[in-house]
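Before we start, here is the structure in question, set down as structure tokens.
What you see is the complex with one protein chain gone and the rest in place.
Coming up: chain A.
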Amino acid sequence: MSISTNVSDDGNKLVIIMDDKFDYVKAQDFRAAYDGLPETVHHVEINLAATDYMDSSALGMLLNMQKSLSHRNLTYSISHCRMQVARVLKIARFDKKFDIS
């Protein structure tokens, strides 16, 4: 298991699906997941359905993604968070920058 991605049929949305651990080990792979983002994409969704574990480097990676893509007019969401993961995101006030569900 690792990171997988898919672009919606209409090309509008990129979904990045994380596995059970979202930590510093994923730094390179996460960066690669949104590299060469197609022009059609307007929304990036990070699917954390499988994610049980998260550390602050994951938070860094998420912010870093927004910084790297700041020249594009994109919206972001984090979906299917488990309670504990949602808590970590909330502690870090990520609800200000991401649509969290």
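Please note the rule applied: a residue touches a chain if its C-beta (ideal position, glycine included) is under 8 Å from a C-beta of that chain, and two chains touch if they have at least 3 such contacts; residues count from 1.
Here, contacts and distances are computed from a predicted model.
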Options "Fused response regulator/phosphatase", "Cobalamin-binding protein", "ABC transporter permease" or "HesA/MoeB/ThiF family protein": UniProt name of the undisplayed chain: "Fused response regulator/phosphatase"
Residues in chain A touching the chain absent from view: 20-21, 23-25, 27-28, 31, 49-50, 52-57, 59-61, 63-64, 67-68, 80, 82-85, 87-88, 91-93, 101
